[in-house]
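Shown here: the complex without one of its protein chains, the others still in place.
Naming follows writing order (A and B), and every chain is counted from residue 1.
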Amino acid sequence: MSIKVRNVSKSFGAFKALDDVSFDIPTGELVALLGPSGSGKTTLLRLIAGLEDLDPGAGSIRYYEEDVAGQPVRKRRVGFVFQHYALFRHMSVFENIAFGLRVLPRAKRPSRKRIRERVHDLLGLVQLEGMAGRYPSQLSGGQRQRVALARALAVEPRVLLLDEPFGALDAKVRTELRHWIRKLHDDLHITSVFVTHDQEEALEVADRVVLMNQGRIEQIGSPADVYHSPQTEFVMNFLGQVNTFRGHAHGRDVEFADISVAASDGVIRHGDVRVFVRPHELEVLPQKNGKPGFPATVLRVNAAGAVARLDLQLPDGGLITAELPQDRFARLSAGTGEKVFVTPHRVHVF
Amino acid sequence: MPGAVALSLSVGVRPGTPATRDTSLTRWVLTGIALTFLGVFLVLPLVVVFTEALREGIGVYLGSFQDPDALSAIRLTLIAAGVSVPLNVVFGLCAAWAITKFKFRGRSLLVTLIDLPFAVSPVVAGLIYVLVFGRQGWLGPWLAEHDIKIIFAAPGIVLATVFITFPFVARELIPLMEEQGLEEEQAAMTLGARGWTMFRRVTLPNIRWALLYGVILCNARAMGEFGAVSVVSGHIRGQTNTLPLHVEILYNEYSFAAAFATASLLAILAIITLVLKTAVEYRVRRQMELSARLGDKS
Partner (left out) sequence: MRRPFKRRPGKIPGFPLTMGITITYLGLIVLIPLAGLVLKTAQLSWSQFWTTVIDDRVLASFRLSIGASLVAATINLFFGFIVAWVLVRYPFPGRKMVDALVDLPFAMPTAVSGIALTALYARNGWLGGPLSHVGINGAFSRFGIVIALTFIGLPFVVRTLQPALADLESDVEEAAASLGAGRLQTVRRVVVPAVLPALLAGFAMAFARAVGEYGSVVFISGNMPMKTEITPLLIVTKLEQYDVAGATSIALALLAFSFVMLLVINGIQVWSTARTRA
């Protein structure tokens, strides 16, 4: 484990930004801190970097078993990529990338020649050869982002920390850069942590996702884990769309919308519960087929895209959404206003 | 442009993060240096004015203001400010309106020209009026013929004061009105307001604090101007002396207590100016930020 965060809390005045947070960052992994704004993810990243102070006595952060409490950011050898890049605008791309090498104490500072070589290697790595003499104001957003990354990598950081690395870019550049960063990570294997509020981004890029909400960690796991087996209502709601029903639990089964089915986790419960079903976990049939299900009316169909989306109205007036593959949808051939039969094949209760 | 910065607003303190925060030793040392420097260069002179003024007792202090020459200096100072402030307010409003609501060739040249009086040495400012209205000046013979006195008389003093305080109001209004743009006026016009009504009900409320700010600075400078006024005044006691000139005369006559007493009056004016300025500044900044924010959204 390269970084261990243990029982970390952090308050800004009366606001509790982080509340008893513990997790590990395994060496060489790419970890996403995912959560809505105000969830504490950026604070956590800044604490790991040393850009914020730990509240005294409120937990510890270890780098390769070394407690870094009180160690200033410049001693930690972290590469930090800022949300708005924080490039030095009076310096050229070359000077920006060389900065970390030039401020090393004389004994450790590489020769000018060595610095030049290193910067040019990095420029090659981030595919900005020939841009060394440009100034930040002459670069596009994506290029600035890559300069910021090269600058952070120049000091051979023990861990690379990225704060909303794609946040300030437009949609197309975002997707490109996302794939590129994943590939870069696969080549370099630097332990990396990035903060994002975009679930799609986290699920697509990261090896491991840390889901945060209101200063606490909700769930940690692989993208597939957290998506398919959410452990809390928050995670269920935050990762993708979900239909919610009011229901009642009896042992392993839950009763809702006139049907009774087993909850996915097999836990025994009693009393009123909320029942969650993802749109793709709903089967839509022309009529009843023997499985537990309930009738609904098609309100609207959107067949554009990889899956067809159906907005359905329940007899009690409630609205739900179902997604089904295009071939299934074609077989169903249901238009607006038609009656259908809905069967959930996976039901989540927390 | 020299002087332009006089109008820029001071800014609030920014809290640091661990990486940008200085050690407490650095903080103490730098704060100590800054406060000592300001103490020696700004506070001590201010304190000296009052101690010197009161050196010979409160009686002498108050007596200095009974002097008819002092009273006439006060009167002339008030006249100079009373004329130049309204004139420059009207000019400032017109210039800011023309410059910010319309695009035309030579706009930035005009802005630079308005700043010109800030760049000119006060002595040169006085001299140019001597060259126009003085006995050997362009209009000198004609003025003498018609027995009109401008130089070495009150009109010259007023003119020099107008010149020196010329840019103050315009400079405050231009950036703010630039930021506010045209939309509100255009909206007012679509609602049927025109001309004067629109200006009075839409524009003026939007710029009132900046206008007041400009007036405060303009007035302070008008009452305190020395160099330019000194060149055109002729230093005739009881007739062409403003308060600052009266200070000079008393000082040169070694009436130090009286000189400093008069000076203390002007120092109090300066302190009042600073207090008012600080109070209004906050509102100007808020108005500016508000306009900037609204501008971003549109």
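Keep this in mind: contacts are C-beta pairs under 8 Å (C-beta built on N, C-alpha and C of every residue); 3 or more make two chains touch, one makes a residue touch a chain.
All figures in this text were calculated on a predicted structure; none of them were measured in a lab.
S.K.: Touching residues of chain B against the unshown chain: what are they?
M.R.: Residues of chain B in touch with the missing chain: 1-6, 8, 10-17, 19-20, 22-23, 26-27, 30-31, 33-35, 37-38, 40-46, 48-49, 52, 87, 90-91, 93-95, 97-99, 101-105, 110, 112-117, 119-124, 127-132, 134, 136-138, 159, 162-163, 166, 182, 185-186, 189, 194-195, 198-199, 217, 220, 223-227, 230-231, 243-245, 247-248, 251, 256, 259-260, 263, 266-267, 269-271, 273-275, 277-278.
S.K.: Suppose we count only contacts with the excluded chain; which residues of chain A make the list?
M.R.: On the side of chain A, residues 49, 51, 72-80, 82-84, 86-91, 99-100, 103-104, 136-137, 151-152, 154-155 touch the unshown chain.
By our rule, only the chains that are shown with their structure count from here on.
S.K.: Take the average of all CA coordinates in chain A, do the same for chain B, and state the distance between these two points in whole angstrom.
M.R.: That gives a centre separation of 57 Å.
S.K.: In the complex, go through chain B and note every residue touching chain A.
M.R.: Interface residues on the chain B side: 17-19.
S.K.: Note which residues of chain A are touching chain B in the complex, please.
M.R.: It is residues 46, 50-53, 72-74 of chain A that touch chain B.
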